[in-house]
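Handing you this structure, nothing more for now.
Excluded from the complex is one protein chain; the other protein chains are retained at their positions.
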Amino acid sequence: MSRIGVFICHCGENISRTVDVERVAREVGLLPGVSFSTDYKYMCSDPGQNLLKNAIQEQKLTHIVVAACSPRMHEKTFRKAVEAAGLNPFLCEMANIREHCSWVHENKEEATVKAVEIVGMMVERIKKNRILPGITVPVTKRSLVIGGGIAGIQAALDIADCGHEVILVEREPSIGGHMAQLSETFPTLDCSQCIMTPKMVDVANHPKITLHTFSEVELVEGYIGNFQVTIKKKARSVDEDKCTGCGVCMTKCPQKKIPNKFDQNIGLRTAIYVPFPQAVPNTPVIDRANCTWFKTGKCGVCQKVCGPGAVDFEQEDRLIVEAVGAIVVATGFDLYTIDEKPKGSAIKGYGEFGHGKIPDVIDGMTFERLASASGPTGGKILRPSDGKEPKQIVFIQCIGSRAREKGISYCSKVCCMYTAKHTMLYHHKVHDGQAYVFFMDARTPGKSYDEFWRRSIEEEEAVYIRGMVSRLYQKGDKIVVMGSDIAVGVQVEIEADMVVLATAIQPQKGADTLAQKLGISYDKYHFYSEAHAKLRPVECATAGIYLAGACQGPKDIPETVSQASAAAAKVMTLFSKDQLEREPIVARVREAGCVGCFACKKVCAYGAIEEKEIRDRQGNLIKTVAYVNPGVCAGCGTCQATCPSKCVELDGYTDEQIVAMIEAL
Amino acid sequence: MHPEKTSHTFEPKVIAFVCTWCTYAGADLAGTSRMQYPSNVRVLKFPCTGRIDPVFILKAFQQGADGVLVSGCHPGDCHYIAGNFHARRRFAVFRKLLEFVGVDLNRLQFSWVSAAEGGKWVEVVTDLTERVRAMGPMTEFKELALEEQWSGVIDTPELKEAFSQI
Amino acid sequence: MTNDLKYSYYPGCSLHASAGEYDLSTRELFRHLGIGLTEIPDWFCCGATPAHNVDELLSLSLCAKNLELADSIEGDVAVACAACFSRLKTAQHILGENDVKRKQVEQALDAPLKLDGNVKHLLEILAKDLGLERLAASVNKPLTGLKVACYYGCLLTRPTDVPNLDCAEAPTIMEKIIEAVGAETVAWTHRLECCGANFTLSRPGVVIQLTNAILDAAKAAGADCIMVGCPLCHGNLDIRQKEIEKVYSTSYDLPVFYLTQLVGLSVGLSPENLGLGAMIVSPFPLLTEKKLMETSLLDNQVSLPGIR
Partner (left out) sequence: MKKKKMIISQETMDVDFVRKVEALSDTSVRRCFQCGKCSAGCPMATFMEHPPNRVVRLLQLGQWRRIIEGRSIWYCASCETCSTRCPNKVHLASIMDALRKLSWDADGPSKESYVQLANKLFLQNIRTYGRQYEMRLAAVFNVKSGQFLKDLMLGPKLLAKGKLKMFHSKNKNLSEIEKIFSRIEEMRKNGKAL
């Protein structure tokens, strides 16, 4: 039999002014199960808490109801006090008679009656409360970072600098990502490689970071603090331990005319290659699709010239398994292309711009490679078609972005700024040239950003035209740009030598597949979803997985770096304790009744519900039931309301407790 | 806010099922702002509107509630990502069912009240209370409550006939 | 040649008047290819641009009425005129999506709508239903050496999701057909620009300006002739060509063929049966030069036979 203690707080006069607290204590004391009830001036004060603790000891109370302010205010306080007195904290509930009663009513009689009923409801509820033991989850203090761009690099360095091991996985042969491709960066115009490559070297040299390039995440199992990750190391055909990075193989390779993806396919590379000279690691990779040896079985020049004997044609893909406690996803972005898209794709191309078939219509990233001192033209702006210097260059913004018709309605955020930067770089390199920019809005919030944009117009003499371009077509060696200036209200036609399109930022290809492996959610564009748009912007809804950079949405470099450090801080918070403790408000499945319909699994936003097989002693499958992983469950209870056989129960909010409250009316 | 004091012959019972993150906090805000509203409402706190089983609404009517309010975070603001969307779908269907069994849907109110909308909470509660007051007591389901407590004895002619047919 | 293709035929007003040769060559070509073509009895004007410009309900009702008439004949609806094609397709699209408009049209026709008929432009029938391979197989006089500028105009493909004929911005269907019968195509800039047909009556000055740009671009791209699939485009490009040459003091001399005329030539139909004589800019010097026609025919004034 429960011995319930009820404590009514006066809250100074805040409650007692409109609620007759003594009467409440008296009437509640008559309820069955209540063996002690009293009122006190300030329950939350030290003497108040001591009163509570002493009463528990002296009266041998088993359940406590404190009628005072909102539980959002002091529930933790009283549960702590109850715990100190030796009771399970979840055997204490609060009845809100301040915010929901004394403060919102003036008639003392009405307020008192209501207070009695509120406390009565909580008394009936607490009779059904169960002891809830705290949940602890062990934490493996190693982390996985997926993606080796600036986001992944920053997160990996921050975590590793705190002394925790980091496994960094990168799909490409080198880390560096898109930032390594950029020429100069806004708003300061410092060289991207100059600020990026030292960080890449730091990663390579960090004793706590294990780098897996040319590798992909295959499988993720487990939950927060306890993930098992299978990583596929694709066959590089070069032994990373033996290779010294001398580069002789690359100079001797006879296949020299393969378009280099790092240079947006305008530069060329060999079949055994590193994507760019400052690559980390500086170990080449053999592009098997283009290698003579792999195509014909003859050649093998690289193997012959390699001093340390690192070239290994027999190498195969390898799978490795790592145990980690937290995962940072930093897979970055991909650029929209104006090509014709496959039928059925939600995204469309730009037929009006020739579907990418006019050679001197390039995208912003290609312009970066042209402008980069280490790029295929050595930093000269030259047309891909004939190598001439363009004297009239047109930039068009919002290509793919803000284009509902093409299937993308968001703003890509960085294009306004990088286009302004491009006009400056162009003006610095082609003094007698003229840059024109077609734009609809210039979006330049950010420190020193608007000043930068204005500088491109006022000092670097770029001509900005507010209006869009309807069509591009080749006429002789010129590209005719059919645009409009909506401020003047006329059509504008420019015969340009080159056109640069500020194409939209999209998530990486395969972002959805990776999300499914990780069990995290994504939006219709396949950007990953954060747990809360405002207050939990770097965490996934799935516990233990964090987001950094443009995989979550378009971002510039400073923002990406901040988010990466924030994600690292979240990982470090998790790693600060050996055991993860959490409130035991989680759902549980009553396996006997579960019919295995998995309606709960469908509605669970956290992927907390797993399928569990129940077998007899001979190992025969009896049935498959739902299982809630307490480490992952967030305690919303949607599964319980969904369960058709009422076999999921959310601890702390069971049907029994709720019905008891309703029945107390 | 001081609504005119008038005495009523009928004081309805209104039960509010609310989520803890938005509407409960909104009701707290109404309190800290010392707004005034009818004392007829009793609040039941849930982690999320997604937890609210339609059965609770039936149960509340059965237990003599004259009006029921279900309120949570605005769409898109759910603390648990999508719980309120699940709730919204569930209740859209449930309303039809309630209507089918003959409950006047004016007794049941769904709303979104955020943690910042103390004023809206007052408005919603006041409106519902006054509406239900005008409608008079809800009697239909109280009989059901009695039926639920049926002793198991087959003592009426209808029951006897039904039993013999099985 | 036999095949089981059968269509109901909606010629449209122009084909019964100023574009008689389009009608003639279509019938002759389809007969030659063994494709069944039954003219919809007592079809009405689709309303064309003037109707939808000022009275959408009327435009929709006229199209719905024609689709209802077509329903009685076996097969999809074959349409020759790009404007009629666009109107019929648009009506189907709008009436399929907008319930309010659908109900009003039902009321105007005083009958339930029959919109299921598949409306197809001749291009679609040749390139997809018959297929380029079968089309190429029936060629016996390939149009070797003829450089054709394919002119789509505006209504054949726009807007993207409605006619669903080809990509609205980079269509290739005409080029594919004309290459299948042995001719060369030129890449040119103005194949999708509007000729302003809507204003041919009210604002000829506008039309002359727009059409001149198209002719100029075709000439600049090195085309011998232009191919169209629309009697309105033809009206401007062919009938007004001499006038334009006068206004701009230039010379184009670009014969403007209907697609059925060029394809007809390649399968061996005679110039009489294709109504080549009805073209204002005579095609005979060009065809003789390219050895696609016997010289003897040059002196013979081939005239357009009357409409049956």
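General remarks:
Which chain is which? They are A, B and C, in the order written, and residues in each are numbered from 1.
We take it that contacts are C-beta pairs under 8 Å (C-beta built on N, C-alpha and C of every residue); 3 or more make two chains touch, one makes a residue touch a chain.
What you are looking at is a predicted structure, and each value in this text was computed from that prediction instead of being measured.
Taking the full assembly into account, the omitted chain touches A, C. Residue in contact with the omitted chain (choice from A:E405, A:E495 or A:D523): A:E405. Touching the missing chain, out of A:L31, A:V492, A:A569 or A:I614, is residue A:V492. Where chain C meets the missing chain, the touching residues are 13-14, 16-20, 42-45, 47-58, 61-62, 65, 94, 97-98, 100-101, 104, 107-110, 154-155, 158-160, 168-169, 193-194, 196-199, 201-204, 206, 210, 239-240, 243, 277-280, 303-304, 306-307. Chain A residues in contact with the hidden partner, per the touch definition given at the top, are 352, 398, 402-406, 440-441, 466-471, 482-486, 489-492.
Heads up, the rule we're going with is that only the chains that are shown with their structure count from here on.
If the chains shown are joined wherever they touch, the resulting network is a simple chain of contacts running from one end to the other without closing. Chains A-B form the pair joined by the most contacting C-beta pairs. Each chain gets a centre from the mean of its Cα atoms; for chain A and chain C, those two points are 54 Å apart. Chain B and chain C have Cα centroids lying 66 Å from one another.
Chain A and chain B, compared by their mean Cα positions, are separated by 38 Å. Counting partners per residue, chain A has no residue that reaches two or more other chains.
Contact with two or more other chains is made by no residue of chain C. Residues 70-72, 96, 98-101, 103-107, 110-111, 113-114, 117-118, 121, 521, 529, 531-532, 541, 585, 603, 605-606, 634-638, 640-642, 650, 653, 655, 658-659, 661-663, 665 of chain A are the ones that touch chain B when the two sit in their complex.
If you check the complex, the residues on chain C that touch chain A are 167-170, 189. Residue ranges on chain B touching chain A, taken from their complex, read 2, 5, 13, 15, 20, 24-25, 27-28, 30-32, 34-37, 39, 42-48, 50-56, 59-60, 63-65, 79-83, 86-87, 90, 122.
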